[in-house]
Structure formats: structure tokens, C-alpha cells
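Note that one protein chain of the assembly has been removed; the remaining protein chains are unaltered in position.
For clarity, chains are labelled A and B in written order, and residue numbers in each chain start from 1.
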């Protein structure tokens, strides 16, 4: 793959996001002693992303205990948008070759088992924004509560093109 | 390592499975927008596998709340068999060099702390089927419930031989 491929890919992603009416959120700085993205060779590890918008957590609580599955899907989309924004800031969209793995966590009421329907919001957003490069392996899980009372959290492993 | 090593390894795995009286389940297609296996260089990421057999989830519920640890072990074995079946379909057993990491999740009743005894079912199955190539790093965790009410779920990172 050439650098031009990367530049063309980045333009396509920007056009897709514009077509979806999506503006990427401003990527949040890590509040603790970690890096939001760490690159090792041709792989990037993206830290857990919660549904932050304008510095606040936009979706909080527990799916099935007030917030609905649709709230969860919207939260998962926003997590995915934050992950793309983090990648853009850290390495540039032009280096994103393929999302390799997505782990998604849903704050879930007792008995809730539809975690995949919620995390699907993140998966569809990644494919809508990144095309085939957004397709990934995935694990969806539920937990009782999430950091900062976030409704959903996702983390990514991403394959990179060589730096220009 | 040569391609012949891979072919010999695949034959050995088939012989081991036959010796164990195990027929690999038909690998399930992803029900959502993700790929069951994604390959990046010499690493494969295998999506979360639940204990599916013939299209149904064979072990459901919560260990310690009806289902026993032995049910959990059997479920973990079936998860591992599904993971091997996914690898066989996606890349072929002849490319499997080493299971690098297994993360296992157990749907657990409150107070349950024997998650490693349950996930051990998957670890032992991988070593029985794949030999030394099946040895892996591991994390075992409990969650209140799992997608599709599965009793156990596992995900793998796998090291690959070069494609022939």
C-alpha cells in the first residue's frame, strides 16, 4: 500500500462522515496515567472509549434500568466516533488500514443478554465511516457499571499502514 | 517453518480430535456486523465464541444458579471447539502456529470466584487438540450474564504460520 492510498482513504472517510452528518468529537485527553493510543509497529491499541461529547459523558446509567437498547446503540456509536477521533489525532486517518478487534462493554441491568444489539451500534458506525477497513473481530460483554457511569465502553486494536 | 510442517500439524490435530471422539461444530456465521476471524500479518483475532452446537446455544444460564461448574467446563470445551472450527474455516488449521492469548468469561452467580476452574475446560481442550501449539496466556473473568444467555464465552489471539 502506498501513502497515496492512505491519503485517498482519509478523504473517503471524511466524505462518508459528512454524508452521515457526523462531526467527529474532539478526542478527550486521558484523565489518568495512560496514553489514549499506543502504536507498536503496524498495530495501534486504542484505550477504552466512553461516549464523551464536549467534555461530558453523554450517555450514563445502565441499559435496561432506565436507558433503553436504543440509548445504548447511540452511546456505542459515539464511543466509535471517539475512537476514530483518537486515531485521527494520534496517527492520522491515512494510516488506518483495518480495525482488527473491537471489545465492547455494556452497563447492563440484571438479566440483560442483548449486549450484541447494543455494541452493533459501534460496529455499524465503524463500517459506515471506514468502509471495509472498519470490519473487525468482536467480543460484546455486559458489566454491572462502567467507569464514570458510562452506558457503553469500547476499545480497539487497529492495523496501520506504514508511516509516510 | 515450512508449509509441510503446517500440513503435518493439521493432520495431527485431526487425529487428536478423532482420538478424543470430537467432531468440530460447524462454525457459526457472525449474526452482526463483524467478522468471526480477522487476520493481520501473522496474528489472527478470533471473535468471542459461545457454546453453539447445530445453530443453538447448548449451554445457557449462570454457573452457580442451576448450571454447575461441570456444565461450565463442558460449555468452555464447546467454545474452544468452535474457536478451532472458526480458525479452520478462516485460515486452515495448517496455518495455526500457537494460541497466544485466551480470554474467558463465565456467567456467574453472585459470590462465585471459581472462574479459572470453568475456563480450564477451554484451555485443556486447546492443548488436547493442538498440542504445545495450544498453550496460551490467559485471563478468566466472571460477568453477571453473557450474550444470548450463553454460560461461557471465549476469545483468542492466535499466531499464524506464513500462508503457503
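Things worth noting here:
Methods note: a residue touches a chain if its C-beta (ideal position, glycine included) is under 8 Å from a C-beta of that chain, and two chains touch if they have at least 3 such contacts.
All values derive from a computational prediction rather than experimental measurement.
Interface note for the absent chain: among B:16, B:89 or B:124, the touching residue is B:124.
From the options A:24, A:46 or A:113, the residue with contact to the chain not on display is A:46. Mapped onto chain A, the interface with the missing chain covers residues 30-38, 40-41, 45-48, 103, 105, 143-149, 153, 155.
The chain not shown here touches chain B at positions 42-43, 98, 100-102, 108, 110-117, 119-120, 123-124, 127, 135-144, 157, 159.
Note that in this section only the chains that are shown with their structure count from here on.
With centres defined as mean CA coordinates, chain B is found 26 Å away from chain A.
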